[in-house]
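What you see is the complex with one protein chain gone and the rest in place.
Entry: chain A
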Amino acid sequence: MLCLNKVRLALIAAFAMLAAQAAHSQTEAAQTLDQQVNAIFAASTGWFVNFIFAPIPGTNVAWIVVWLVVAASVFTIYFGFIQFRVWRHSIHLVSGKYSDPNDAGEVSHFQALVTALSGTVGLGNIAGVAVAVTIGGAGATFWMILAGLLGMASKFTECTLGVKYRNEYPNGTVSGGPMYYITKGFAERGLPGGKILAVLFAIFCVLGSLGGGNMFQANQAHQQLAGVFGDFPGWITGLIFAAVVFAVIVGGIKSIAQVTEKIVPFMGILYFGAALIIILMNLDRVVPAFGEIINGAFTGNGVVGGFFGALIQGFRRAAFSNEAGVGSAAIAHSAVRTKEPITEGFVSLMEPFIDTVVICTMTALVIVITGQLTTDPATGLYLLGEDGRILTATGATGVGLTSAAFASAFSWFPYVLVVAVILFAFSTMISWSYYGLKAWTYMFGEGKTQELTFKIMFCVFIVVGAAASLDPVIDFSDAAIFAMAVVNIIGLYFLMPIVKRELNSYLERLQAGQFKRYK
């Protein structure tokens, strides 16, 4: 117990130092904020980033990508291609065909799915895909789709466990996620080390929520705003974002979140619709585009690293976008009211499909179809710039490339995209503030003071994230999100027999017609 308290104290001190250093450097020397924070982070976290993104010896393949793909493949095989077997049943569950009307007023499968989706659909789908195809070529799309399909099995596993081992408190609230299933599941199976893994996960989750779920989002949103309104100091964007997020997570002004979240699905549909129209307008280029994707997937068409370069980019961006295996979705899905945890697993596996197989693929198709990637007419290979990236028609990269691709069909679309990026960034921040908070309270205990400490720290990091382009910080936060996956997947390997038992028992009863259909 004493030891645990020491660990807690050390953790609090470490987080306080991080926050203080970031805040200090901001007020003291605004001009040198970049250098100061960059230097601090690069020096203290470089080893961690290098470790997470280290290539497997003799290759240029980051081991973390292999780790995610192997895990997704193992779960896919172990559960007998679950993602293709239960599709119909998943749709029935989401549409409420098995929901008891007497449970109306409780969280439905649909609500849990949409909330989790609003945390994952975002910049990964718009900016991430553009990065993937400029580095890995059109072929990256193929591997992205494959990774999305495999990732469905990882999501299924973690979300089932999230519901099964959540904490239900006497007042009716719930807390769930990897830290809870790793602790309880390991104890149930008599395995050692559950507590250590859970705390490790919680630490990475807090760092991931401050980084990828916060600073990265604020930073990209500012870049978009600056692109439209001209350059202006990032801290202004940061302060506005921080104020709004503060109002929602500390002030409890739910209306702001609700309004945003109502616009987010609308934005998603608009984005999807615009992409579909562009694809239909260029119907004659769809078959060649798929040809380019398939061909590029196995040859690379001249990208750096060849076919392997395409594969890595596809897998890496897919993992980033749908978060399968990361463990964050297990926190989101754990609130659903159901007697059968496995049903939430069935519902959650639709998430990587919608996020990656549908939305990311649409983005990639639009970029490829509108001819953004330049090729050498003589050889048919991509033209590469000095940085090894494919030269694009307009010279744009990242969000800019997606924007240019849509603008080639609809000149007004970049403005819609700015609004979409800001709203997506905001909803991702709100979601991740919750994931981070759950990890924080897991380590430091539930309570108003602990919650407020984390929430204020979260808002401070928004300003820091928007104020400067903090490459090492962003690298670090990406690394932290992937580090979550390392811990989470170790847990999943040990706990997957429990999911298998649940699955077999449920499917038997389903076939025997033991579950009542209400609609």
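Criterion: a residue touches a chain if its C-beta (ideal position, glycine included) is under 8 Å from a C-beta of that chain, and two chains touch if they have at least 3 such contacts; residues count from 1.
Here is the rule we use: contacts and distances are computed from a predicted model.
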| item | value |
| --- | --- |
| Chain not displayed: protein name in its UniProt record ("Carbon monoxide dehydrogenase", "Sugar ABC transporter permease", "Na+/H+ antiporter subunit D" or "Nucleotide-binding universal stress UspA family protein") | "Nucleotide-binding universal stress UspA family protein" |
| Contact partner of the left-out chain, one of A:50, A:173, A:379 or A:504 | A:173 |
| Touching the absent chain when the full complex is considered, from A:237, A:282 or A:431 | A:431 |
| Options A:60, A:111, A:379 or A:504, residue touching the unrepresented chain | A:111 |
| Residues in chain A touching the chain absent from view | 96, 99, 101, 104-108, 110-112, 114-115, 118-119, 171-175, 248-249, 254, 257-258, 261-262, 265, 331-332, 335-337, 430-431, 434-435 |
